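Here the complex is missing a single protein chain, while all its other protein chains stay put.
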Amino acid sequence: MACRRVLLLLAGWPPVVPAAGVNLPLPVTAIARDIYDLHMLLLYITGSIFVLVFGVMFWAILHHRKSAGHQAKHFHENTTVEIVWTLIPLLILVAMAWPATRLILLQKSSAGAELTIKVTGYQWKWHYDYLDDGVAFMSHLSTPQSAIRQVADRGEHYLLEVDQPLVVPTGTKVRLLLTANDVIHSWWVPQLGVKQDAIPGFVRDAWFKVDRPGTYRGQCAELCGKDHGFMPIVVVAKAPADYQAWLAARQKTAAANLEDPNKVWPLAELMARGEKVYTQNCVACHQAGGKGIPGAFPALDGSAMATKDKPGHIDIVLNGSKKNAAMAAWGKQLSDTDIAAVITYERNAWGNHTGDVVQPKDIKAARGGKA
Amino acid sequence: MTAIDSALQPAHGTAPDHHAKPQGIGRWLFATNHKDIGSLYLWFAFSMFIFGGVLALCIRAELFRPGLQFWQPELFNQFTTLHGLIMVFGAIMPAFTGLANWMLPLMIGAPDMAFARMNNWSFWLLPPAALLLLLISFAVPGGAAAAGWTLYAPLSTQMGMGMDLTIFAIHIMGVSSIMGSINIIVTILNLRAPGMTMMKMPMFAWASLITAYLIIAVMPVLAGVVTMVLTDRHFGTHFFNAAGGGDPVLYQHIFWFFGHPEVYIMALPAFGIVSHIIPTFSRKPLFGYTSMVYATSSIAILSFMVWAHHMFTTGMPATAQLFFMYATMLIAVPTGVKVFNWIGTMWQGSMSFETPMLFAIGFICLFTVGGLSGVTLSIAAIDIQLQDTYYVVAHFHYVLVAGALFSLFAAVYYWFPKMTGRMYSEFWGRFHFWWSLLWFNVTFFPMHFLGLAGMPRRIPDYNMQFTDFNTLASVGAFCFGLGQLIFFANMLHSLRHGRPAAARPWEGADTLEWQIATPAPYHSFVEAPDLEVGENGRIDAMHGGKHH
C-alpha cells in the first residue's frame, strides 16, 4: 500500500487509499496462498537484482562521466567476470525453479475430489452442473444495463455480480470439469488461485479447496467476443451444513419447476417471464428499447420479423442466424417455455402490438423442423 | 574475394545516367536506392505508429472511468486488435527494416542492398496492407477483426469479413518482411567490404542478420496458421473445430511458435542499436563483443523452444508446463549477459548524455523491468494468476515500448545527422526523452498493480476497485501521446533548419558510416574501401572507396 501511496503522490493524486489492492488478492486456498508467497519471493529476488545492477550503473553514470573529467579506460573484455555473471543468474534461476516445480505438481493433482462440478462457458455466461446432485443452472451477469450505460447507481460489485452464484462447501476438494459451447473461455477466480481455459469440444479440469466461507469473485480471462468483459464468476463458499441445506432447497425448487410442456399460458404471464429472459439474454445486443445497434445488431422494435414473420422469428431464436454469428442458437440454452415467453415478449413489447401469443408447445413443434 | 567483386558491381547496373538523383514522385515509387527506401520505411512506420497510437488512446479513453462512455464493446475489441496488429506489423517491424536499409550498407561498406528492385517491392507491399487493415476493414459490415491481435480460433472463425481482410493483410506484410529479410541476409553475407569479417561486424549488423533469419523461419508459420483459419472459415476444413476432429488449442501452438520468435524479432535489433550508442557515448569499446554475438544467437535459438509459456492455462500436462517453464527461465541468462555487458561498457567510460544515450539508458533500465516481470511470468505456477491480466499488458509494453520504441528513438536521434546532414534540437530531444520516460511509467507501471489485483485484459469496462489506476494510466497515455508530437515537430524542423552536422558529430562514434561525408552521399561505397576493422565495426584505417 505504501508503494501505491507514493505513486499516487508522485502523480499529484489526493492521497486516498481506495479498496483496490496493489498485490494479488487475499488467498483463501492453500494453492492461492502458495502462489502469493512464491510471487512475493520472486518480487524480492527480482527487486534486489534490479536495485543491485542499476545501483552499479548509476554509480558509473555519476562518476564515470565526461563532465566530471573522467578519462575512459580501454578494456573491453574479462573472461572471469563474464563467466561469473553467466553462472550467478543461472544459480538464482535454479533456486526459483525449485519451489515453482513443487507448486506446479500440486496444482495439477486433482485426484481425490469429493465434489465434481461441470462448468460450461457460453457467450457470455457460465453454466454450472452439479453432476452428482442433479442441480444445474446458468449464471448471468446481474448488473443492469442501465448501470453500464449511464452513471446510475453502481454497487460495490459492479460487473462482478451474478444472478446465481456457484455454491461450494468449504473444506472440501472441489473438482471442476471445464468445457465450452462456442469459443474458448477461461474460468478465473483470483482468490481461489484457479484459472483454467474452457475449450469447446474438449474437457479440462481444475480443483480448489476453500478454507473459509465467503464470496469470491472473478471474471472470464480469455477474450471470447463482444461481452467478454461482462461474464463474471461468483463463488459462494458455505460451511458443509449450510451447503447441504442450500443443495436440498435447490433440488426441491428444481423438481417444482419442472414445467408441464403442454400448459397454455396467458399473455400477461408470458410477457412477465419473457421480459426476464430478454434482460438476461438479449438486451446486450438488441438493447433495452429493442432498437438494437445500427450496423451491428438489428432492431426488434418495429422490425418485419418481430411483427409479421412469426415462423421466421421462432426459427432464428431457436437456431440462430445464418448471416450473423452473433445471433446464437438459443434452442440449446433455454427451455421451450423461456423461448415461447421471450418471443411473445418481443412481439408485444415496445411499439410491437401484434397480440401474438407463442406457447411452449409451438416451440416444441418448431424444434422438429430443424435444430 | 566475392565480396569485392560484388561490391564493385553496383547492384542495379552501370548505366551512366543512373547515378543522377531521380526527382519527383518517381523517386519514391520506383526507388531502388537503399537510403530512399530506408526513408520510406521510416516514414511509413512513423505514420503507422501514429495510427496505432490513436487506437491506443481510443482504448484508454474508454478505460478512463468505469461504464461504457464512447464505444460499444465490439468496437472496443476492434481497437485492441488493430492496435496490436498495427504496432507490431506496421510500426516496429518496418521501422527496424528501414533502419537496416539505411545503415547496413553504410556500416559494412556495401554500395546498396543486394536486391534493389526487390527492396522496392517489399516496401510498396506495405501501404496496401495497411490500407486493408485500417481503412477498409473498419468500413466492411461487422467491422474490423475483433479477436485480439492473436486471432485465436475459434473466435476468429466467428468474425465477419474484417477477419478475411486482416488475414490477407497479414499475408502481404509477411511476404514483405520475408523479402526484406532475404535482402538483409544476402547483403550482409555477400557485400561486406574487404577487411569487414563476420566477427568484426558492428552489432547492429549482427542483430539484423539474426533477426532476418528469425523472420524467414517464422513468418511462413504465421501465414500458414492464418490460412488455416481462412479455410476453416470458408472452405469447410476443421483444423480448429473439434466437431470435425480439429483442436482449438492447435491454433495457439502454431501461432505462438511464430509469436515467441516474433517477440525477439522486435527486440534483437534494439539490442544491436543500443550496442552502438552505449560505446559511442561512453567513449569506450563495447564490453564482451564476442559474448554479445553468442548471447544474441542463443536468445534466437531458445526463442523457438518456449512458445507454450503463452498457454500455461490451456491445461497442459505438468511435464509440458515444467519443460516450457525451464526453457523460458533459461532465456534470462543470455539476456542478463547483454545487460551486464552494456553496464560493463559504461563502467570506467567517459560518458556524456546526449539524447541517443538518454534513450539507450532508458531502454536498458525499462527493458530490464520488463525482463524481470517476464521471469515472474515464466513461473508457470504464478502465471496461472497473471495470464491474460493487465500484468501481462504491463510486461509486454515495458519490452516493446520502452524496449523497441525507445531504441528506435535512440537510433533516429543517433543517425539523424548522418541521414540528413543536420543536427536535431538537443533541447527538444532531451525534453522528448524525459517527457516520454515520465509518462510511459505513469501509463504502464500501474498496470502491474491492476493485473495483480485481478483485472483481465481486453475488457472495455471494469469494477470500481480498478478505477484509480486506470484513470492514471489514461492520463499518462494521453500525455505520452502528446509528447510524440514534440518528436515529430523536432524532426520536421531540424530537417530544414537544423544546424549543419559534422561528418562525425559524436566524438566516440567509430563505425564505418561515420567515416564518410555528412549527409551520406546518395550513392555511397560505389567502390568498396579496404578496411582495417576492430571489434564491433570500429574502423582503424580505410583506404580507397568511392562515392557519387
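Annotations for the structure displayed:
As written, the chains take the letters A and B, and residue 1 is the first residue of each chain.
One rule holds for everything that comes next: a residue touches a chain if its C-beta (ideal position, glycine included) is under 8 Å from a C-beta of that chain, and two chains touch if they have at least 3 such contacts.
The definition used in the following text is that contacts and distances are computed from a predicted model.
Only one chain is not pictured, and the protein name UniProt records for it, out of "Cell shape-determining protein MreC", "Cytochrome c oxidase assembly protein CtaG", "Ferredoxin-like protein" or "Xanthine dehydrogenase YagS FAD-binding subunit", is "Cytochrome c oxidase assembly protein CtaG". Contact with the undisplayed chain is limited, among A:R212, A:K332 or A:H353, to A:K332. Of the listed residues A:A60, A:L177 or A:I314, the one in contact with the hidden chain in the full complex is A:L177.
Taking the complete complex into account, residues 1-2, 5, 242-243, 245, 317 of chain B touch the chain not shown. Summarising the interface, chain A meets the missing chain with residues 110-113, 116, 118, 120, 131-132, 177, 179, 181-182, 200-205, 329, 331-332, 365, 367-371.
Convention: only the chains that are shown with their structure count from here on.
Averaged C-alpha coordinates put the centre of chain A at 34 Å from the centre of chain B. Residue ranges of chain B in contact with chain A, taken from their complex: 66-68, 72-74, 77, 141-143, 146-148, 152, 154-155, 158-160, 241-243, 247-249, 282-291, 313-315, 317-318, 321-322, 325-326, 329-330, 332-333, 336-337, 339-340, 343-353, 361, 364-365, 368-369, 372-373, 375-376, 379-382, 384-385, 387-389, 442, 445-446, 449, 452-454, 456-469, 472, 475, 535. The touching residues of chain A, counted against chain B in their complex, run 4, 7-8, 11, 13, 18-25, 32, 34-35, 38-39, 42-43, 46, 49-50, 53-54, 56-57, 60-61, 64-67, 70-78, 81-82, 85-86, 89-90, 93, 96-97, 100-101, 103-105, 107-108, 147-151, 154, 156-160, 178, 182-184, 186, 188, 190, 193-197, 199-202, 204-206, 218-230, 293, 295-296, 324-325.
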